[in-house]
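One chain of protein is taken out of this complex; the other chains stay put.
Think of it as A, B and C in the order they're written, each chain with its own count starting at 1.
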Amino acid sequence: MQILGYYNYWVFAVLLMIGLYAVMSRPNLIKKLLGMAIFQAAVFLLYITMDKVEGGTAPILRAGVADEIYSNPVPQVLILTAIVVGIATLALGLAIVVRIHEEYGTIEEDEIRRQDRE
Amino acid sequence: MTAAAVLDAASWALLVGGGFFVFVGGVGALRMPDFYTRMHAAGITDTLGTLLVLTGVILQSGLSLATVKLLAIAIFLLLTSPTAAYALANAARLSGLKPGDAAADPDPEQRE
Amino acid sequence: MITLFGVFILSLLVITAIGIVRSTNLFAAVMLAGLFSLQMAAMFFILDAADVALTEAAVGAGVATVLLLSALALLDDEERRTRRSRWAAIAVSLATTLLMIYATFEKPRFGDPLAPANQHVAPWYLENTPELIDVPNVVTAILASFRGYDTLGELFVIFTAGTGVLFVLAQRRRDTRFARLPNADAQGLRHHLVPRVVGRLLVPFIVLFGLYVQFHADFGPGGGFQAGALVSAGFVLFALLEGERAALRVLPRRVLAGMIVLGALLFVGVGVAGMLLGGNFLDYSVLGATPVAGQHVGILLVELGVGITVTGVLLTIFHAFAARVSER
Partner (left out) sequence: MYYAAVIALLVTMALALARALLGPTVYDRVLAVNMFGTKTALLLSVIAFLYGRPDFLDLALAYALINFIGVLAVLKFVQDYTLRHPETDAGARPGAER
């Protein structure tokens, strides 16, 4: 169980780097945006992992139950707003990609660079 | 045997039965040879498994707000999943996918 | 046992993420991203974050897939195979992963109540919320009241992103000005009878559920962010079924723009009202007869402002993309 306790952090690291790898190695702009979404999700996972308290329950207080352990509400507040901000910024990224496609006729990064040089 | 024990036993049976059907649906969706048979496997067990699992949980919840919510979940799932299955099959049929068409997976060599 | 379930879902997450990166078809990648979001929501729920899971559910299932698909409808859905060598990227990612995994051994054990993150401010919030604010949902109390200033900032980020999408996409395309014809694209799914009937039946329930989530936020998981995403999911469903024009007749663009501004103004207005009544900016305790009653009024209004702005922004973004698709 000691090892399993670190598994969340390892998955965080792996997901983060899968996202980074997609952004670095794929010239396709939509793929880059999806990679960024994975990167973002990994950060959410890290924060929510840190909120868990052993034997605890979600921080919505129950009437009449004394000395219950509650998980940490602060990371939840941060991530809750970040998810909605994430979708809004993803939409902005998609809008820019759509405009790039209208101007260049492609969403492949190296193709766009080639056209810029000409 | 008390009433509570009977309820527990019934709920056990329903949950295990529901889990079995859900699992059968999953195997069918993976192993069946073409799209329409896969959908057949997934769609029917989806309905039955959902119903059994939710009934099993309802037996445990007693009469409370949770029962109403579970009933609402059951009703909405029973409305939407057959509709989604219908819409999907209809779209596949209209687009010209014939039963037996997608039988073979693409050559693994060609996939990246 | 629950920990093992978490480990299982986390492994599925990694497999899905690899699938997203490796698939050469963007449509397939978007479908896998939908699966990724479902798994994230289940994982958040297992980790005791009910509010976060509800947000991920509302955003991921209702809006994200639709937005990605409407963007994809304007682009090519096939990724061109690249000849570029990937070894540098693989090496950098792998090395960083190993370094980060090495660093995690310094982290406090998973679920440790004595971890610094759980010792700093969280116990104070948990202890004082019943007395100072008196709502059961501590997440809502922190979001709307203790850290209201922070939430205001997040709201303005969303506001700015919505405005940015409008700046980028709202301008008409030059070359298609004369070629605009009434086309089948804008008709939605009108001729699919069964989905249309069932979908129309669901729309009021989705909006009703959104309102429940909005106004029940003090007692259960919910709040303006989730409610905004849910209500806009209801309207997106309506637009998919009846065509975008029918949806714009119900909620025209002007109304949506008004909602974006109104929600943000409501939030700021509550803060300024607190100042005028002798408190600090976003200090709600002066708004009611007693400080606790004032907090209740303030939280209700602030969450309402968040809900209105989020609904407005998400629907504006959806319509901006959908208008591009039907112009083609």
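Things worth noting here:
Simple rule for what comes next: a residue touches a chain if its C-beta (ideal position, glycine included) is under 8 Å from a C-beta of that chain, and two chains touch if they have at least 3 such contacts.
Please read these numbers as outputs of a predicted model, since none were measured by experiment.
Of C:62, C:111 or C:224, it is C:62 that touches the chain left out of the display. For subunit B, the residues in touch with the chain missing from this view are 8, 11-12, 15-16, 18-20, 22-23, 25-27, 29-30, 35, 38-39, 42, 46, 49-50, 53-54, 56-57, 60-61, 64-66, 69-70, 72-73, 76-77, 80-81, 83-85, 87-88, 91-92, 95-98, 101-102, 104-106, 110-112. Touching the omitted chain from subunit C are residues 1-2, 5, 8-9, 12, 15-16, 19, 23-25, 27-28, 31-32, 34-35, 38-39, 41-42, 45-46, 50, 53-54, 57-58, 61-62, 65-66, 69-70, 72-73, 77, 184-185, 188-189, 192, 195, 198-199, 202, 205-206, 209, 213, 220-222, 230, 233, 236-237, 240-241, 325, 328. By the touch definition given at the top, subunit A reaches the unshown chain through residues 57-58, 60.
The criterion applied here is as follows: only the chains that are shown with their structure count from here on.
Rounded to whole angstrom, the centroid-to-centroid distance between subunit A and subunit C, based on C-alpha atoms, equals 12 Å.
Across the assembly, subunit C contributes no residue that touches 2 or more other chains. Counting partner chains per residue, subunit B shows two or more touched chains at no residue at all.
Across the interface of their complex, subunit A is touched by residues 3-4, 6-7, 10-11, 13-14, 17-18, 20-21, 26, 29-30, 33, 36, 40, 43-44, 47-52, 55-56, 59, 63-64, 67-68, 71-72, 74-76, 79-80, 82, 84, 86, 88-90, 92-94, 96-97, 100-101, 104-105, 107, 109-113, 115, 117-118, 121-122, 125-126, 129-130, 136-139, 142-143, 147, 150-151, 154, 157-158, 161-162, 164-165, 168-169, 173, 219-221, 223, 225, 228-229, 310, 313-314, 317, 320-321, 324 of subunit C. In the complex of the two chains, the subunit A residues touching subunit C come out as 1-2, 4-22, 24-28, 30-31, 34-35, 37-38, 41, 44-45, 48-54, 56-63, 69-77, 79-92, 94-99, 101-102, 106-108, 110-111.
Residues of subunit C touching subunit B in their complex: 22-24, 81, 192, 194-195, 198-199, 201-202, 205.
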